[in-house]
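Here the complex is missing a single protein chain, while all its other protein chains stay put.
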Amino acid sequence: MSVLETRLGQVGLPNPIMTAAGCGGAGRELGRFFDVAKLGAVVTPSIMSEARAGRPAPRLAETPSGVLNATGLQGPGIGTFLSRDLPWLNEQGARTIVSIAGNSVREYAEVAGRLADAPGVTAVEINTSCPNVEDRGLMFAAHPSAAAEVVRAVRAHTRRGVPVLAKLSADVTDVVGVAMACVDAGADGLSMINALHGMAIDTATLRPRLAGVTGGLSGPAIRPVAVRCVYQVHAALPEVPIIGMGGVRTGLDALELLLAGASAVAVGTVNFHDPSACVRILRELDGALRERGIGRLSDIVGLAHKPAGTLIRRIDPNVGVDEPIEQETLQ
Amino acid sequence: MSVLETRLGQVGLPNPIMTAAGCGGAGRELGRFFDVAKLGAVVTPSIMSEARAGRPAPRLAETPSGVLNATGLQGPGIGTFLSRDLPWLNEQGARTIVSIAGNSVREYAEVAGRLADAPGVTAVEINTSCPNVEDRGLMFAAHPSAAAEVVRAVRAHTRRGVPVLAKLSADVTDVVGVAMACVDAGADGLSMINALHGMAIDTATLRPRLAGVTGGLSGPAIRPVAVRCVYQVHAALPEVPIIGMGGVRTGLDALELLLAGASAVAVGTVNFHDPSACVRILRELDGALRERGIGRLSDIVGLAHKPAGTLIRRIDPNVGVDEPIEQETLQ
Amino acid sequence: MSGADAPVQVPGTVLTMRRTGAYHTMTLVAPGVAERFRPGQFVALAVGGEQTGMLMRRCFSVREVTSDYGGTIEVVFAVRGKGTEWLAALRPRDILDVAGPLGRPFPLPRDPVTCVLIGEAHGSAPLFPLATVLRQRECPLHFVLGGADSDHVYGARGARRAGDSVSVATEDGSLGDRGHVTGLLPGVVEDVEAAVVYACGPLETLRAVTRTAAEYGIPAQVAVEEPMPCGTGVCMACVLPVVGDDGSTHMLRSCVDGPVFRGERVRWDDIGTIPFDALGAPRAVRLGERP
Partner (left out) sequence: MSGADAPVQVPGTVLTMRRTGAYHTMTLVAPGVAERFRPGQFVALAVGGEQTGMLMRRCFSVREVTSDYGGTIEVVFAVRGKGTEWLAALRPRDILDVAGPLGRPFPLPRDPVTCVLIGEAHGSAPLFPLATVLRQRECPLHFVLGGADSDHVYGARGARRAGDSVSVATEDGSLGDRGHVTGLLPGVVEDVEAAVVYACGPLETLRAVTRTAAEYGIPAQVAVEEPMPCGTGVCMACVLPVVGDDGSTHMLRSCVDGPVFRGERVRWDDIGTIPFDALGAPRAVRLGERP
């Protein structure tokens, strides 16, 4: 299984597949379907300083190959997270990436500060798509300087060995600019993409389908946007590890993001559709790499940027693979 | 059928359904499946000053509920368009909205100038998603000032009675800002959205699936983004007519964009899937309006912005409509 | 992970499909689900096939389980939208992904007490496996069933076999009394001296059931059927304001903390809102917030 090992800055992970923030609960829920320690990591829902009730229902709407959500970051707050959820994840032997959120730079810093001494935090992911109450509710992710300010504050409150990842939104004119600002401000890696800003209207009631009016569009529908963002940012910042996400449904989808430049891949919305998705995708990815004669995951990170004809065995789409694929490795 | 009449600034249209630029050929192709004069309008592919061979193949890739394209605006140039395509459309009795494109403000102005004396131009739509060769290839749509400059030039070269519509990209941090700049510069209406910037990688060849590497993502996958953009811009500029587009597949999808604030609806990618889509959608929309007791299309433009409980008959989603729907009107 | 009360996810094979009034009854071979099932639990089905653009699961109460073929489950459903349309078109031997059994089951009385089981429309379905278990505990059972018309009353015949009495109401009077099913409840509760009411149906019905039970000072165990896009607790879409043991209101996921709740714990009037006193409720309205 060593073929699947990957790195996010200072830390190594046994494999690149993880849950996406807010799409895999705190681990317990999916833990009824598989052992969460088998994943590269579990990314938690974005944790804020206090408990949050979230938005009223309806919170989700189905769209073609996608889902719109306005859940409003319902969660228990950092206190309960540290006393209840994180210990459970540690007990399972899971690697935990804690996603954090805030409505001001101070709130991010506060949450990061409370995480600093917690055991078993593999990395901190900053959800920069929150509205900044100190700047007309504009999301931090919208402006390089605002995103950078949050990154700087969180980096300052986080222990050295723990990577800080900035999670970016694709709803910007220039995602590379935001990415660069975050890296300059100390981000050890980047996660992308968050859900796109979207909306749906119910043609029966003639009203918005979400109580929150607009929401985040996720799922396979947005995968091409995710691939494009990862590709662009990897081209500009080839040394910066990226967690790619957006519509990953199969092992080949995960491979697509790796080829674009991601070092790890998170699975979000598809968990709703298939609670075993993460382990299935991991198995499929393992098979796909073997099929292509890829010995190490790191060999293919960003490979789509390189001219055709490197060492990897490309598969003739007209023929497929001759040898039966070994599927023994996982589980 | 008067229920379906709509207006785009100075001009009235018998109904709101049209082809989207570049997705309905020059009318002739779909004309083999239905009478193009039945549509509210035919929007042409974006015409440039000279003939263009476009991009190499592969130009299209299928994605979940979407299509990625990098066709590169292949077209005959304004000369052949005026001598060959426009006369054909006029003969059919179609209303023609001419989409124009350029790589410099001068080129847009030149194409608009050559259209000025052509008979049978119902409106001019400016495709602002082209790269500006005079500004590092950045697309005009990315910056309010660049988009405004193009609009100003085209408006100056277009006859008074002919509305000029600015077609916007959703790949920006603030679509409302771009919309306002275009309207301030003289746009009589707005079209939105163009395809999202996306990419796909072939997991067999390990290379980008499009020869153009990145391309435009369109189809039902992006409809929630289109609805959101139309809704936001209509909220900010309620008097400005909008042609809504992005993933419209059914009459109810068209209704969704009208409720968000569009006065007309263009059908793009779905024409590839169903060459009769435009007339089918028109028929379905007509049925849907009747079902809901809507007497005039203009009564529902932007209705989703208004509090529940206006005069329109909302449909109980649990029950649907009792009476059989009259389907006689169209065709 | 695993454990006897953890759900399974298995490919289900359609064994039979048949019409029952306005409903479709589908029996699936779904090994592992039947043996874990307890009344009140549900299954979450993937719809649309392998390339489906419909990412949300469709949840259905289980009508019956058997141990045939390694375990079968039966669900009863109405065609409502695209997903149930797809389900209705399935034929024997078709395969679809099944996750279940999910959710908290109906709590059962320790002693053989008199139970009223009230269901509206397809909401009657989960009452049948409950009835079987209650019978084993020697509880007297009284069914109260209703629907828009006779076609939309599910299980009246089965209830006659399973229960000590059956009362039926339809909105149009085509079967039983004319009126809403909840109109019958006070009479039945009083007549049979019910000790508990079990209910399943739309929110309005459950709210009315809760009110009636409270009036008679007996508990109501109600199973909600709010939209549950995942059914497994990860999407946070199915929340209801529910008063916890600590006396404060929590936004609970009805798929994992329900679908069965004690009626009086649910804040029926506040459904569709975040009550201002709920744990973590916003202190002020924040506009334009993104998820």
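All chains are identified by letter, namely A, B and C, in their written order; residue positions are counted from 1 within each chain.
Quick note on the criterion: contacts are C-beta pairs under 8 Å (C-beta built on N, C-alpha and C of every residue); 3 or more make two chains touch, one makes a residue touch a chain.
Fair warning: this is a prediction, and the values are worked out from it, not measured in the lab.
> Of B:A51, B:A116, B:A156 or B:A235, which sits in contact with the chain we cannot see?
Of the listed residues, the one touching the omitted chain is B:A51.
> May I ask which residue of B:V67, B:L89, B:C229 or B:I242 touches the chain that does not appear here?
Of these options, the touching residue for the absent chain is B:V67.
> Which residue from C:W86, C:F106, C:F128 or C:Y198 sits in contact with the chain not drawn here?
C:W86
> Specify the residue from the set B:G219, B:P241, B:G261 or B:G287 that touches the hidden chain.
Looking across B:G219, B:P241, B:G261 or B:G287, the contact with the absent chain belongs to B:G219.
> Of C:T52, C:T84, C:T132 or C:T273, which one is in contact with the hidden chain?
Among C:T52, C:T84, C:T132 or C:T273, only C:T52 touches the chain that is not shown.
> Please output the residues of chain C touching the missing chain, sorted low to high.
Residues of chain C in contact with the hidden chain: 48-54, 82, 86.
> If you put the missing chain back, which residues of chain B would it touch?
Contact residues on chain B toward the absent chain are 22-25, 28-36, 50-60, 62, 64-67, 69-77, 103, 129-131, 133, 137, 139, 195, 197, 211-212, 214-216, 219-221, 269-276.
By our rule, only the chains that are shown with their structure count from here on.
> How many Å are there between the centre of chain B and the centre of chain C, using C-alpha atoms for each centre?
45
> Chain C: which residues touch two or more other chains?
In chain C, the residues touching two or more other chains are 53.
> Enumerate the residues of chain A that touch no fewer than two other chains.
64-66, 197, 214, 219-221
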